[in-house]
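Working notes, beginning with the structure itself.
Every protein chain but one is kept in place in this view of the complex.
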Amino acid sequence: MKRLETLKVLTSPAVIFVFILFVYMLFVYISMSIPVFQWEGLDIYLKNIWHASENPSEEYYGLAAAIWGSVYTSVIAVFIALPLSIAYSIFVNDYAPARIKNLVIILSDVMAGLPTIIYGIWGAFVLVPFLREWVMLPLYRELSYVPFFSYPPVSGYSYLSAGILLGIMVTPFASAIIREAYGSVPQIYREAAYALGFTKYESTRLIVGLIRPAIISGILLAFGRAIGETVAVSLVIGNTFNISMGLFSPGYTISSLIANQFGNAFIYKHMTSALFAGGLALFVIGTVVNITGLLYLKRWKKNVKF
Amino acid sequence: MRYAIETRNLRISYGKKEVIMGVNFKIPEKVVFALMGPSGCGKSTLLRSFNRLLDLNKDANVSGQVLVFGRNIYSDNVDVMEIRRQVGMVFQYPNPFPHLSIYENIAIGLRLNKMVQTKEELDSRVKWALEKASLLEEVEDRLDDFPSSLSGGQKQRLVIARVLAMKPKILLLDEPTANVDPVGTKNIENLLFELKKEYTIVLVTHEPAQASRISDFVGFIYLGELVESGPTARIFENPQHELTDRYVRGILSIGDKNGRNTN
Partner (left out) sequence: MLNFRKIKDKLFLTFIFFGAFIALFPLFHIIFTLIIKGMPVIISRGTMFFTGTLSQGGIGPAIVGTFILAFLSSLIGIPIAFLVGLYIYEYPDSKVSEFVRGLLQIMLEFPTILVGVFVMDILVIPMGTYSALAGAFALAIIMMPYVSVYTAEAMRNIPYTYREASFSLGLNCFKTAFRILVPIAKRGIFTGILIAIAKVAGETAPLLFTAGGLYEIYPHGISAPVGAIPLLIYTLIQSPSSTDHATAWGASLVLLLVFIGVFIPIRLSLKEVKL
């Protein structure tokens, strides 16, 4: 049946426009990154160096510190989000009384939609001093032989602060997926566990095991969200070129580097391209992680029909 | 004799699953023809092939012929929308458009199909349709109200009016009283009895008693096949096929002597 429907004719241009927009965006990032690839090859991603200069032949950039920072802080964020979102999901489904349940879900959604700059200002002026005083300094004083705690916490702006702030921010995203998956497991499985004499803890652990793919998906999506976050992170991470495992060390993420350096990048010949290369890396990582998370969830939903 | 609807070796399948298997029957003009059978046997699907509403379902495959007044509606150069105006449909759930007033529910089809030229024509057609559906008296002072203020039976009559406004020749009804209370059901059944003088009516019902009450002809569908069809009285009193016999016995045991309820 080949009929030219008015509706299709009307809506198709919009669809085409969206496609073109995305492809064009990808194209811009690739083409703007090429100059720095030609200038430095893969060093742009592998080296930790940021040598800006009026003399173009002296410029050399490396995003290693930013890439490390992005991954490190997002991993910390996910470490925090994982137990919190699971605990939250179990609470909402199993323990929250009916009236509170809806309220608690709405609160989580508010946290997910809250303007990130609000997290940023709270993070910079409240969370960082608090962490420095009550977590970093004590840990540094007592346990500085542990590699994670070995970097001196000077200002408090650090991977840890960024990681914790991100963890708080992305927990609602993981929670949304996990609580829905947890709630979709039929009661008969829990009843079967009880009938076998399991305690509440043991039967809950069983259910959590049943929804493991959803949890993985939620965590992947949280990771993708964390790695793309810009303003909140850039206000608490210290914006310093460092590569360190020390949690209290300041650092950079790709997004905070772009936010921080892009304004004056046009002065230098190669910096803009270097930053675009960073953006390209973020583009790819973010997209791959998000797609993986979504496909995982989709496949799980399709195969597992309770 | 011209048949309103005739099917020739009609087969319908959803994907690989065959739902209607080679059905042949003939529906005469200006009668009430009931399609009855247990739930899930394809009656609704079959009905939707008569106005090509089945096209909406992309998984459905139709082969064979469906002839409406002698013309195969599944042949290539057919104007589907014209067919749907000629073969109107009433649904299981009374579904007047909730965002339109009673008046507008009937007017919108006329307007969008450009079936009337002036406001006066529109007005008179709307009122005519409501009158024909035995609803005008009950709503004429509140035509601007929304259908939500109507009872189930009234909603269904509004739907009938909406269809009648299109001046169709055939009415298809898919279990029209399934979600209507007994009083409303009675009203609709009486209405159908009246309407059959001018329209051919095909009625899907899962209630054999309803078929015996108001239909002239009956077709018994079981598992996608037309088991038996013929005049209602004969089918109920003297079924040829054992399956039919078992099915109609369900109502014979409820105390009616000859299975017909003449109003």
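Things to note:
A and B are the chain letters, set down in written order, and residue numbers restart from 1 in every chain.
The rule we apply is simple: a residue touches a chain if its C-beta (ideal position, glycine included) is under 8 Å from a C-beta of that chain, and two chains touch if they have at least 3 such contacts.
Bear in mind the structure is a predicted one, so any value in this text is a computation, not a measurement.
Taking every chain of the complex into account, the chain not shown here touches A, B.
Only one of A:Ala52, A:Leu206, A:Val231 or A:Val304 touches the chain withheld from this view, namely A:Val231.
Looking at A:Phe173, A:Tyr252 or A:Tyr268, the residue that reaches the missing chain in the full complex is A:Phe173. Across the interface with the omitted chain, chain B contributes residues 51, 53, 56, 58, 81-85, 88-89, 91-93, 95, 97-99, 108-109, 112-113, 159, 162-163, 166. Residues of chain A in contact with the chain left out of this view: 5-8, 10-15, 17-19, 21-22, 24-25, 28-29, 32, 83-88, 90-92, 94-95, 104, 106-122, 124-126, 168, 171-173, 175-176, 199-202, 204, 221, 224-225, 227-231, 235, 255, 258-259, 262-263, 275-276, 279, 282-283, 286-287, 290-291, 294.
In this section, only the chains that are shown with their structure count from here on.
One finds 57 Å separating the Cα centroids of chain A and chain B.
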